[in-house]
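One chain of protein is taken out of this complex; the other chains stay put.
Chains: A and B, in written order; residue numbering restarts at 1 for each.
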Amino acid sequence: MMDLGKYAVEVISAWGVSLALLAGLVWWSVRRGRIVRAELKKVERDHG
Amino acid sequence: MSIWSYANPRKFLDTTEPWVPRLMWLSAAVLAVGLVWGFFFTPEAERFGSSVKIIYLHVPSALMAINAWLMMLVASLIWLVRRHHVSALAARAAAPIGMVMTLIALVTGAIWGQPMWGTWWAWDPRLTSFLILFLFYLGYIALWAAIPDPDSAADLTSVLCLVGSVFAILSRYAVNFWNQGLHQGASLSLDAQENVADVFWLPLLVCMAGFVLLFVALVLLRTGTEIRARRITALRARARRAEPVRA
């Protein structure tokens, strides 16, 4: 691990929060995409 | 063949769908290069120490927060003028991404502000403008969610986006007038005399490219999702209308 000096806490927390938010956004978009895709298949089969 | 042929939802889906995973991986790769480069292989800046590393997330997210709103503005205009549903749905798909970008810019800014300016939050013009931009995103998303009829929702949110853009620019200058800030001036503009040194600038550029790619990939993915969701609602509504006849 490299030495971040006296700003280690700030840098790590800023990166952590940002990457978590980005990952959350991607995960949420992908998941919702899958759910809606499956749902559409079902609806198209039922009412198609 | 004109670009408008992609306004057909079917054609839009068929064209963009294969690109979504490709763009996702590409953006992940570019982001990984830029972020690893920025985090491990850049020196510390004189005044900022290692806190300068926050720039690789702060600046690209701030950039995309504004670009996402611009994209929504263009998409809203296209919807109002040419009535292409894909355009309205793309605007809707971009809003949460822009909101998250604004949030990242605000949070990293606050964390950076603590050691640099000695405070988590200052009513600095740029911080304040971003907070207002965040509120605009909230209102826009809430309005989309509140209106049941899809076409009215698209119309009303488009109008809000146009009016909101004017007021966002107005707020930007009003806030400037109200409080001269702590933020450094445009140190990233291309023509500025005092520019950021290349050691920081190059990885930052890679990160910005990664954020742009990620934004495009996410917008395409989410627009596809919105198109499908719209189709589900339409199919269900048709089935409901057909029901009494069958009974």
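Following the convention adopted for this analysis, a contact is a pair of C-beta atoms (placed from the backbone, for glycine too) under 8 Å apart; a residue touches a chain by one contact, two chains touch by 3 or more.
The rule is short, and it goes like this: contacts and distances are computed from a predicted model.
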*Can you tell which of "Gluconate 2-dehydrogenase subunit 3 family protein", "Peptide/nickel transport system ATP-binding protein", "2-oxoacid:ferredoxin oxidoreductase subunit beta" or "Heme exporter protein B" UniProt lists for the chain that's not drawn?*
"Heme exporter protein B"
*asked:* Based on the whole assembly, the unshown chain contacts which displayed chains?
replied: B
_Of B:Leu26, B:Leu162, B:Val212 or B:Ala239, the residue in touch with the unshown chain_ = B:Leu162
*Touch criterion as defined above, residue of B:Leu73, B:Ala110, B:Ile147 or B:Val212 at the omitted chain*: B:Ile147
*asked:* One chain is left out of this view; which of B:Ala29, B:Val81, B:Leu170 or B:Ala242 touches it in the full complex?
replied: B:Leu170
*Tell me where the left-out chain touches chain B, residue by residue.*
132, 135-136, 138-139, 142-143, 146-147, 152, 155-156, 159-160, 162-164, 166-167, 170-171, 174-175, 177-178
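Basically, only the chains that are shown with their structure count from here on.
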*asked:* Based only on mean CA positions, could you tell me how far chain A sits from chain B in angstrom?
replied: 15
*asked:* Residue numbers of chain B touching chain A in their complex, please.
replied: 24, 39-40, 44, 48-51, 53-54, 57-58, 61, 96-97, 100, 103-104, 107-108, 111-112, 114-115, 214, 218, 221-222, 224-225, 228-229, 231-232, 235-236, 238-239
*In the complex formed with chain B, which residues of chain A make contact?*
2, 4-8, 10-11, 13-15, 17-19, 21-22, 24-26, 29-30, 32-33, 36-37, 39-40, 43-44, 46-48
